[in-house]
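A single protein chain has been omitted from the complex, and every remaining protein chain is retained in its original position.
A, B and C are the chain letters, set down in written order, and residue numbers restart from 1 in every chain.
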Amino acid sequence: MKPILVLGGGPAGLSAAYALAAMGQRTILVDKADRLGGAPILTGYAKLVPSGEWAKDAIGGMVRRVEGNPLIEVQRATTVRSFSGEPGDFRARLSTGAELQLGAALLCTGFTHFDSINKPEWGFGTYPDVVTTAQVEQMISSGKGVRCPSDGREPERVAILLCVGSRDRQIGREWCSKICCTVSANIAMEIRDQLPKCNVYIYYMDIRTFGLYEDTYYWESQEKHKVKYIKARIAEVTSDGKRLIVKGEDTLVKRPITIPFDMVVHAIGMDPNLDNLTLSAVFDVKLERHGHIAKASSYTSMSHTSRPGVFVAGAATGPETIDDSIAQGQAAAMAALASVQGRAREAAE
Amino acid sequence: MADDKRSEGAFAGFGPEWRPANLSPDEARAATAWVETRIDRRSLLTGRDQVEDVRDIMWQLEKDGEIAVHRITEQHEPVTARTLYGWKKRIPTNHLWHHKSCGQCGNIPGYPTSLLWLMNKLETRYLDETDQTSCTAWNYHGSGIGNVVSLAAVFLRNFHQAYMSAKAQGLPEGYYYPLVHCGTSFGNYKEMRCFLLHSTKLREQVRKILAKLGRLVDGKLLIPEEVVHYSEWLHVMREPIAEKRVIDLSRVRATVHPACHVYKMVPEDVIYDDTVMDGNRVAVSSGLLQSLGAQVIDYSTWYDCCGFGFRHIIGEREFTRSFAIDRKIKVAVEEARADVMIGHDTGCITTLDKNQWIGRAADKVYELPIMADCQLAALVCGAHPYKLAQLHWHASPFEGFLEKLGIDWQKAKAEFEAYLKEVAAGRIETLYDARRSITSGPGFVRPAIAAKGTERA
Amino acid sequence: MTGKYRKVAYYPGCALEGTGHAYNRSTTALGQALGLDLVELKNWNCCGAMEVKNLDPKLQTYLSARNLGIAEKMGFETVMAPCNGCYHNLKKAEYDLAHDPASRGLVGQLSQKAGHAAYEPGGVTTIHALDWIKEAIGEDGLRERVKHSLKGVKIANYYGCMYTRPRHIFPEKDKGPGSESTSKPHFMDDLLAAAGAECVDYPLKTACCGGAHTLSDSDTSTKLVLNLLTTAEACGADVIATECPTCHTGLEMHQVRAARVLGKRTRVKILYFTQLLGMALGLSARRVGVQENMSDACDLFREKGLGR
Partner (left out) sequence: MPIHEKSLIRPENLVTHEQLTLEGVDVSGHWSTFIRSRVITDYNEAMEEEIAALPGGEYIHRCWQCGSCTNSCTVNAVNPDFNPRYWIYLIRMGLEEELLRDKDIVWQCVSCNKCTYACPRDVNPEGVMKATAHWLELKGHTAKKPSMEFDEVFSEQVFATGKIEEGRVLRQFFARTGQSLFQDWLVALVRGLAIRRPIGLLARLAIASIFRPRTRGWSRARAAINEYLGEQETAQRRALGLEQRGSER
């Protein structure tokens, strides 16, 4: 039987490739980066939600079991140039020049972090002490701790602004990025642990720590770590030359605030992968209205794209958690396997 | 710069403590570009179905024979600037008709004189005539008594006069292009132009009025191609002006107060320039200051109103003075450590300047000099601080600032006092170039003579 | 009806020895009439009411724990407190000792210094006078013993705050049919109905009378009480039945104060439920202490033939 292509080596792709191999299916895992692991590894996430495990341990384990698997051929620093044919009989050409014969393909191509430069009023790119959640993750995972980039001091007061690049018509991002509330609560607790003298304020529009994240993140961050949540959409982040100044309206007090902070963190959202237009053209799959890879149907075939034989899983379909991406990777593997085996059976009959 | 800091290995910039995304600026742009290909960055404001360029309507109406357009032509030597939305706006730089400001002439006389002086210095040809009226927009914003028909009629009446004015000098119609001094007039005229272009009914009503006044062109309303503010002229002329400077501004920390009616009203028409404050601030005034060599210092209440508020300065002065001092002056002094605050509108400069004195009733003494961009430009190019820039009309102290510029204000003041004695004795010296003439009213000189004057120009 | 509460420890508390004496009198008279034994706690102390808690809640827990310890030492499994404040505090102490290590620690420490054994949670069960009658006699038992039915007496039953809130200190309540409810308590309604009374549907059963500030913020208290009184009248009640000396006194005092200070007169009478039950069982008005009430219900008794 022809191998199945898994495009993308993040949580969804790693999970799909492993599931396929576990079923005895030959799999080719292709990733444009020179390392597997996807966003958690490439961006350098710290401790993951909800396990609390370090990303390099948790995702690293997933990488190792794939890299060591004889049924999985891994192609790093590689992209797919063309893709054609019918289900059960696809042909693909890679950037390396290799030609592949494939039974099916899985797009596990993930997302791109929102670039805060697109919200200039919140000071990213203007003031060095305005950073993103991804950068704070890196500060923590590097082991060097949370420090103000401008002069390396320990911040005494940090503001986390939620919904940066999410739920914002002004910049064409109308979706909720789903994970930022929980991630921010997680980061806030991390900061309070590391720097007990540093107060953390989270400025929110709504809190969406859905499901079990409610008490373990939203409640825990308040009850155990004394993180403060303020319902305010921030108007502007400026500086008085010494500290950052966060301006907005405290909606519960109905008064304007201009509060000094040492550090401002943007809880950046999840954009569709910047490659999605290319992927859409190469694989001839449709994108949904926001630019994510469209699913054929959520109910009868949740991993299917608009093209038979091409499947999708994880954050490629829209903002997604790591856990759900892993689950979707397995589901997509199952769907792809059913597709190639069904065809093989039909051919045999 | 971030790279330099990274090589130092300390916490600096977005340094080595975390792994950088390693995206080049191009890649970073590409990361979000796809969204912008389908949904524009500021889609609500700039989406074509939400915001149209009223000039498209104007050209269509002109083509349909509905209106006449006072076009900016080569004789006006236009310079193209980019607006907030990336649209092009042509700014005429020569053959200009000064549409003066009531408040400037009344409260800040050094404001228009500085502008005219700069134009003289640059050999710009203009007409400074008395046959013009107030735009009446303060009435509109201050009390809501003004109505759109009267405002639009006043607008077109004045611009028609600008269009026709050259005829008195034996020159063709449209020779002089109107340049608006006042920010209030500027915003209002742009708004009225927009209404006129959109509303057939309004055009009909205004046409009747202008017909009675004999101010139609071939029976049509005359609409200007662009409504142009003097600060836009200064902006596109900033380099030629800078070449004439005789004073070093490099030690000066200048803050800018942009006027709401200049840049918040009809924002799509406002000039932004990537070389001025990274395109994050309206370019006029800031650009000029940069070209003149001053340090332009940003401050956190940059965006705020001055407190004028139109009706507030009349009926709620407590608000105006509190806002002006606490939200603007105090911030500029304490946060930006400013030497001066530069404005480009009548009401703002009046408010920020005249309200400072009463601050001492509440121990709010800041003494921040306030002046218009053209006043500072004139000083820097050698204009007399009293006789020309007329800083003695300002309420906030400016002497220390003049010292910082290296101007001996005591000497200048003595010269001015001597000059006043001359004036009292009847030996009046006009500060204006006689070649620049007017077409009617007091001081009106016969066209034949004026025409000769212009020939010499 | 069970024999469980035939003999219980009795914790009257300070109020029942003072302004709430009528409640004490009627409760003991009722117990005697029903053949129930009440054995007063030996050398009890004040529960601290609300005031000690306002200064330090843990200290209040100690005060109540001491009383619970006395009941246990006297060999009782059950202690009955007719006063809502005492009842609430004993319940709260029981809860805090079981759930809050800090409270338990302090009680241990103070008990040792005071020279008595520290009470351990689970030693005795605290009940209210309502539980006592309801469990020991029950509605059927009452019905059999009624000599002068309360028929025709329209009653609004007022339970107040401390009997039901906060819910977590009353684990036996809200357990479905038969159990007491913390949002719509009904034990007093049940008992008085069994005695023949007509209980009106009174929406303010657990509203607050402002007893905490009866003297320190009299205007607020008067306002709150006046609302209770006028609503009871609007519901058609002749009597508000009470089961707490603080509420009872508050209602009586502010009924007078509303009339004197605000000029708002109300005619509804205020009686302890024990007084009403006692008279239904044929006890005289004097026996159940109505002469000690400030609210003068003599006309009503005359009209309904009660308390002779």
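Remarks
Methods note: a residue touches a chain if its C-beta (ideal position, glycine included) is under 8 Å from a C-beta of that chain, and two chains touch if they have at least 3 such contacts.
For clarity, every value in this text was computed on a predicted model and none was experimentally measured.
For the chain that is not shown, the touched chains among those present are A, B, C, taking the whole complex. Interface note for the absent chain: among B:W59, B:Y85, B:Y303 or B:F319, the touching residue is B:F319.
When you scan C:A117, C:A234 or C:V261 for touch with the missing chain, the hit is C:V261.
By the touch criterion stated above, the residues of chain B touching the omitted chain are 311-312, 315-319, 321-323, 325-327, 357-358, 360-362, 364. Touching the omitted chain from chain C are residues 14-15, 17-19, 21-22, 43-46, 48-52, 54-59, 62-63, 66, 106, 109-110, 113-115, 161-162, 164-167, 182, 207-208, 210-213, 215-217, 220-221, 223-224, 252-253, 256-257, 260-261, 289-294, 296, 298. What chain A contributes to its contact with the hidden chain is residues 157, 199, 201, 218-219, 222-223, 226, 228-231, 250, 252-253, 255-260.
Here, only the chains that are shown with their structure count from here on.
Because contacts link the chains in a way that matches no line, ring, star or complete pattern, their graph is best described as other. Between chain A and chain C the centroid-to-centroid distance comes to 61 Å (mean Cα coordinates, whole Å).
Taking the mean of the C-alpha atoms as each chain's centre, chain A and chain B sit 48 Å apart. Residues 43-44, 112-115, 117-118, 120, 128, 131, 134-135, 137-139, 141-142, 144, 147-152, 169-173, 236, 238-241, 245, 247, 258, 271-272, 274, 276-277, 291 of chain A are the ones touching chain B in the complex. Across the complex, chain B meets chain A through its residues 10-15, 17-19, 21, 28, 30-44, 280, 298-300, 303, 335-336.
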